[in-house]
Structure formats: structure tokens, C-alpha cells
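Before anything else, here's the structure in question.
Excluded from the complex is one protein chain; the other protein chains are retained at their positions.
Then we have chain A:
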Amino acid sequence: MSRLNIAKGRVEMVHGSGGRAMAELIEQLFAQAFDNEWLAQGNDQAQFTLPPGRVVMATDSHVVSPLFFPGGDIGSLSVHGTINDVAMSGAKPCYLSAGFILEEGFALADLKRIVDSMAAASKEAGVPIVTGDTKVVERGKGDGVFISTTGIGVVPEGLQLSGDQAKPGDAILLSGSIGDHGVTILSLRENLGFEADICSDSQALHSLVAAMVECVPEIRCMRDPTRGGLANTLNEMAQQSGVGMQLMESRIPVREPVRAACEFLGLDPLYVANEGKLIAICPQERAEELLAVMRAHPQGQDAAIIGTVVEDSYHFVQMETVFGGSRMVDWLNGEQLPRIC
């Protein structure tokens, strides 16, 4: 087997054609980075036994542009995103799979950077990538690299989290500041060159989740407010549970540079994507306790109780503004586009 020229080489069609070149790419790039006993078996599938309990599975495809951004890259994002989707059920994530669609001509050095970042994210999270797949598409038919990851996890005994469980009177908690990821990506994409210290919040939240469900197993539901931001995710939960929500704008943490960037771009941080935050809904009487657990965890230091679940047959999310007025926090309409004046 020859050595891949990672420093100068590029992805070629032959890397996806099933022959020796593909074996080299998998061996020297993916297997070396992800290195674990399941991959070492060398089979087309990973075989494992799960601990007892209800099994959950989630999948997520990642197509972010740019591929590298302050606070992460498409690789770490693809690991964090799927771990978080699994963890929002209260489950302990156990294994991941990864599928790559590579564009012909993509620099192997960049691919290695992405794969190494995935490996580091997976090791840090303690969730191994145990099986994968690679395909190559012709130049112009992809955007460098697309990554699809799937995760499997197991829900500990006694937990029953679901988006349809929110009840009037429940408290709504948020684990930290919103808008960081979306504003980071947008400012790079549009070449706006904000010098301010804005970086993505991309992180795996399962250890925070584990601490939360251990202390308050009565948590009704959790969800990570990714695309569409806090506003959309709360609307989804309100719809699913058949309830309304009342928020207090003054309680929702938004970091100063993110607020300034949103102000500048005419965006509403409530609709901007996050990749390392969660919303939890729990019975009001357990809210303070849950908040204390979240704040004691490094990923929940800025956690806050941001509102209350209310009875409302229209399932509206409403908010008392910092200004003292009242507004509706509607579903995101289309794409959030900057206004003209």
C-alpha cells in the first residue's frame, strides 16, 4: 500500500471507486484518526452490545459553509450535532456512524483536518465512530465535503422525555447564551469581518444532560435550538405539547458581540442557530433545583429560567419585551433575511 500525499494531494474519483486507492484513504485517513476496536474488526458493519434500556437513534447531515469557523469545523459539528440529538431524549450516547460525500479536487490536508477534528470531538465526548462510508462526487457536484452522522444511545431507567410532555405551569430553562453559532457562520459567509470575539458554541451536551436528568428525572422534554433558533424550537414544542408559552426577554442571555452583530445585520437572535445549547422544560417546583445543577456544570454556567408554559389552544409563544411591551414570537418565516433600511 502506498502512502497518501496528504500535504499536497486531492480527493480523486478513484478514492470512491472501491479499489486500492479507496482502501488507502480509509486506512490512512479515517481508520487512523478514529482508531477503535470496532473499526479494527474491518467489517462492513460494527457489532456491539448495548446496555439495557430503551434504545434511541438520531441522524443529522451537515453541509455548513464555510467548513472551518472560529469554535469548530464541519467535523466537530457533525459529532456534536448528533450526540446532542441523541442526548435530548435523556439518553447516554454510545456509538456514532459517519458517512462522507467528498467532492473531487477537495484538498486531502483539509479533509485530514476535518477528520482529526471529528476524532478529537468523538474522543472528548467518549462516543466512538464505529462505522462509516465514503463516496466521491465529480467536481462541481458537492461543496467540498458533506458529512452525515448517526448516533445510537440508551435511555436510563425511569426517564420519559418527549416534546409532547410540556404542561401548563412548567418552567422553561435555557442552558446559555443564544445566537453565537449562527452569527459566527453568517459573518464569515458574508465576509463581514467582525473582529469581535464571536465564536461558535458547538459542543456535545450529553454530560450536562446526564447531570440534569440524574438530579431531576421529571424533566418533561429537552431540545437543542439549532436551525430556526430558540423561537422555532419553542414553537415546535408548544405545538407538539398543545400548550402556549410566555417568555421574559430580559431573562434570555445574548452575548454583547452577538447582540451587536444582530443589530447591525437586522437579525433577531431568537431565530439564529445554536449548536451547543439546550432548552429544558420541567415542573415548576423542580426548576430552581434544575437551574442550580445546570449552573454548576461548565456548559450551563449562564443557564436561566426564561419563561413558563401556559394554557393556550392557539399554541402561541409570547414574550414580554425588555421594553415592557408584549409580542408574539412566531415561527421563522422562510429564511431570515437582512432588511433593506
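Everything that follows uses one rule, which is that a residue touches a chain if its C-beta (ideal position, glycine included) is under 8 Å from a C-beta of that chain, and two chains touch if they have at least 3 such contacts; residues count from 1.
As a convention for this text, contacts and distances are computed from a predicted model.
Between the names "Cation acetate symporter", "ATP synthase epsilon chain", "ABC transporter permease" or "Hydrogenase maturation factor", the one given in UniProt for the chain missing from this structure view is "Hydrogenase maturation factor". Residue A:Arg259 is the one among A:Arg54, A:Lys167 or A:Arg259 that touches the chain missing from this view.
Interface residues of chain A with the unshown chain, by the touch rule above, are 190, 192, 244, 246, 250, 256, 259-260, 263, 265, 268, 308, 310, 312, 314, 316, 318, 320-328, 330, 333-334, 337-341.
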